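Below is one structure; the comments refer to it alone.
Every protein chain but one is kept in place in this view of the complex.
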Amino acid sequence: MSEKKRLGKKSIAIVIIAVIVIVIGSVLGWYFMMAPAAPRVIKIGYSAPFTGPAAEFGTNGWRGISIALEEINAKGVYIKGEKYTVEVIRYDDRCEPTEGAAAVKKLILEDKVIAILGSHCSSVCMAIAPLCDENRIPGITIECAADAVTSPGHEYYFRMRPSMGLMAPLITPVIIDKLKPSKIGFLAINDDYGRSFVESFKKNFEGYGVSTVVEEYFERGATDFYPYLTAIKAAKPDIVFYVGVTPEGALILKQAKELGLIPEVKFIGSEEMGEYELVSLAGKEAVAGTYAISLWAPKPEIRELASKVKEKFNAPMHYAIVFGYDALHVLVKAIEMAQSLDPAKIKDALKKLEYEGLQGHIKFESFEYGGKLFVNQGRWTPYLIRWTEVGEKELIGP
Amino acid sequence: MIDTIVLTQLLNGFILGLIYGLMAIGLTMIWSVTDLPDFSQGGIYIISAYVAYWTITLLNVPYFLAIPIGALAGILLSVAFERIVYDRLRPSGVLSCLLAAIALFFLLENAANALWTPKAKIMSVPETEVSINLFGIVTSYHRIIIFIISVLLFIFVHLFIKYTKIGMAMRAVAEDREIAALMGIDTSKVYIATWALGGALTSVAAILISPLYAVWPGMGTLPLLKALVVVILGGFGSIIGALIGGLILGLIETFGAIYVSAAYQHGFAFILLLLTLSLRPKGLFGRR
Amino acid sequence: MAGHNKNNIYLKKSLFYPRAIRFLPIIITIVILIMLPLYASSYIVFVAAIALLYAMVAAGYDVLLGYTGQLSFCQGAFYGIGAYLSAILTVNYGWSFWQAMPISVLFVGLVSAIIGYPALRLRGAYFAVTTFFLAHFVYLIFLNEVSLTGGPLGFRGIRPPEPIGPLSFESMANGYLLILFSFIIIYALLRKFVNSNVGLILKSIEQDDILAESMGINTAAYKLLSFVISAIVAGYAGTMFAHFFRLLHPTTFSWFLSEMVVIITLVGGVGTLIGPVLGAGIVTFILEFLRFAPEIRYVGWAIALIAILMFEPKGLMGLIKRIGVR
Partner (left out) sequence: MLKVTGLTKSFGKLVAVNNLSFTVSEGERVAIIGPNGAGKTTTFNLITGHLKPDRGVVEFYGKNITGLKPYKICRAGIGRTFQIVRSFPNFTVFEHVLVGAISRYGPRAQMDLLKNQTENVIQKLGLNAKKNTIVRNLTIVDKKRVELATALALKPKLLLLDELMAGLNPAEIDEYIELLKRINEEDGITLIVVEHVMRAVMKLCNRIIVMHYGKKLAEGTPMEISTNRDVIEAYLGEGVAYA
């Protein structure tokens, strides 16, 4: 075998591999693009973290959406008299911006969805919002909290829940009125969610003359809170906002109880801590008597959804389920209002519609607040709840 | 008031150090005998915690019985990896073994996430969560159990390595694999024993710490990294080194988090590593 | 040349092999890639751009791992430093990209030299573990220095590179083409470097650094050189990423990225430079292909990786060589 033939063979092998990779890539792309639109199906895209540290949000969001999907497809969606069924395509974005961008681009360009649901992590939402504008496809975030997602806003990107910056002014008067604190402290997760929570609440409480005495941040997935709780104990605040996901919240309460901080100091949890999961993780005694800002009040229709979730997924109620459920319903209502599959018309319908969601009264407005212009932002007042000894939610205000 | 906090933190740091030490012994044995910093132990740490969690919740087996069951799972997994993956890859060098270890860790972490959903599970062990006041220090009964079990394990492993036949064979292979083989030591049997020991220690560490913290797919990464630092700090292949190194890291992290900065809590391990490698690369008790 | 010799495998730089045939496959691939934005959707262009960035970092990394035999886990950190520094310089200090990029790349080179010098005295696995920690420490800095990097709130509003004459990089396609051309240039430079005498010295260090040292080669200096080179390439790719994606967040630069670069280099084939490039293509393709199964995407991927490691430790290029030689 002379060298010439052997070298030729090797290069040809390389080019075969390279060409195969390129051909498969484009053929697949081509196939997706040309996929004949199945008769009368409304394709909706959903990008959420199904792996990585925030995987729990994606899983819960998907539960809410799939229950809503069943209800919608049972009735069917009627546009100009024709019955459509809805199909939701979901991709994992691992709570990381480049993955989210790739997922949404694939949904819009390959799967030809007419609207996007997602995502959950603010960093991913910030990557998705401009894509919705660029491709003129309406998108609704499930639960991103940071203000920056809708201010500066994007014409095609909507948010139902009040952003962190908006929650503080809405709930602070309720807390001042019901709990009358003079010194407050914060123990928050060190990410966009935690940082914007502390920043906005600190500003609002200063407005009412209540000073912040201690501010501690911990890493996502942290489990040892003794150092932070010891620092908080030394600062002696009246109430402490603890901000994170329920497992962290449960550990904080258990470890705070161990250090004797509870019941001496009133603990108010971020919206995560208004979920039954906190009770199941921390146990009734650790949770009893603590407060939480909750995104849903114990209303009858939510109990009905909770039972469906229990029966279908054997999982406790979680606000991401409520948001997923509301998001799909709001989107379908907009499609029915617009009576068309044209994304631009759906966007306009979304801007005009009002919807009585499980979370609260949903209306997308554009308004000025605290020097920031919000676009397509929902503005209902969150609820202050107190956990009873029996592990039930008791509505304190508004 | 202040000193009780310091005392509590001292105990917490001590307990944390023991956990790092436990895992570090397993790693230091595997690393010295087989020249492989076994990242897959991080995966075994996760799976054994889940096994213990499920045996407690589904089969409502008491916590103390769950420890050996979890440890058994760790041993089986550890030995399975050795026989199936590492044994085949050894001829193509440590590089491929190291990458296989990382891939296995990656696989176990994602498998746990896919199988048992990412939601963190708290291993509630009522009998041991009773908080007691030990001359001023507010601590839980469980931490005392961790203390007792880990010290017993340290002694057992120390004796096992020093006086049993397998233990000596392990040390011989750690010194020099070729010569040990020449002297008639069946290296593959020694590898299996080392991996079994490593797997067992990693699982016990995981199961002991789970009730204090939580069981979730991402729980393996940081303890694995910290244990690797402890192995280097304590000295390659030395049991006492792993224990002392673990305690040092545990205490530095706990006190560092309060007095220096909580955000960089996990960064201290890195600084400790840099100091060790520049001042005393062979570690406190290392020989090589 | 004494007569034809049976066990003569092949001459690397043989003289009588016609240049054209040897470069034909590479030219075809490049043409296909240049035409990509015309016939493919912006999803495929976006994924291809990210894959090219991975390929760039992996090729640079192969100089360190494949040619000098040093396993390091901090490429993600250098990629991140390049990205954040160039973003900070352009957004906060109003520099133009063409000023910020070289400075960021130099800074990354400097940082890698300062870290590399003490770290490279370590042997094999010790070095790997130290770089693993370094990457995590840099990630902590990205996450906690909120004033500098925007921390978890992310770093937004990064402008694409300023246009050169008529050529503006505003659109996705042009951004992709800029990445493609810089990849080609960097790959050519690396190929020239690897085939040079210095490349030969690096390969000698990879095979037996004690013999290399006793042959008068300052192994420490050359290891540092290859460490800095791989860092500089990663830093450059970071600056490209920052101005292509225009949003930075610490999670993008966690050790997951460093691990991915190592996996790509190995799947492609260590010590062949073209291997990691193909590896980047294959890995990105598999992960994008598995998108339809969100939960088990990475489980499937990890199993595939272990299978590759078990059956073809030399990676893709090992496979090709085996096909080629038989």
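Think of it as A, B and C in the order they're written, each chain with its own count starting at 1.
The rule we apply is simple: a residue touches a chain if its C-beta (ideal position, glycine included) is under 8 Å from a C-beta of that chain, and two chains touch if they have at least 3 such contacts.
Predicted model, so just to flag it, every value in this text is computed and none were measured.
J.: Which chains here touch the chain that is missing from view?
T.: Across the whole assembly, the hidden chain touches C.
J.: Would you mind spotting which of C:T219, C:T239 or C:S258 touches the chain that isn't drawn?
T.: C:T219
J.: For chain C, which residues reach the chain that was dropped from this view?
T.: Against the left-out chain, chain C lists 2, 5, 7-9, 11, 196-198, 200-201, 203-204, 207-208, 210-219.
Just so we're on the same page, only the chains that are shown with their structure count from here on.
J.: Quick one: label the inter-chain contact graph as line, ring, star, complete or other.
T.: Looks like everything touches everything, fully connected.
J.: Pick out whichever of the two, A-B or A-C, is joined by more C-beta pairs in contact.
T.: A-C
J.: When the C-alpha atoms of chain B and chain C are each averaged to a single point, how far apart are the two points in Å?
T.: Roughly 33 Å separates the two chain centres.
J.: Name the residues of chain B that each touch 2 or more other chains.
T.: Those would be 110, 113-114, 263, 266.
J.: Spell out, as numbers or ranges, the residues of chain C touching 2 or more other chains.
T.: Counting only residues that touch two or more other chains, chain C contributes 143-144, 295, 298.
J.: Please give the residue numbers of chain A that touch chain C in the complex, ascending.
T.: 3-4, 6-15, 17-19, 21-22, 24-26, 28-29, 33, 50-51, 58, 90-92, 94-98, 101-103, 105-106, 108-110, 122-123, 126-127, 146, 148, 190-196, 217, 219
J.: Enumerate the contact residues on chain C facing chain B in the complex.
T.: Going by the criterion above, the answer is residues 71, 118-119, 121-122, 124-126, 128-130, 132-134, 136-137, 140, 143-144, 259, 262-263, 266, 270, 295-296, 298-299, 302-303, 305-306, 309-310, 313-314.
J.: For the complex, which residues does chain A have touching chain B?
T.: Residues 51-53, 55-56, 59, 190, 216-219, 221, 223-224, 226-228, 230-231, 233-234, 245-247, 250-251, 258-260, 277, 281-283.
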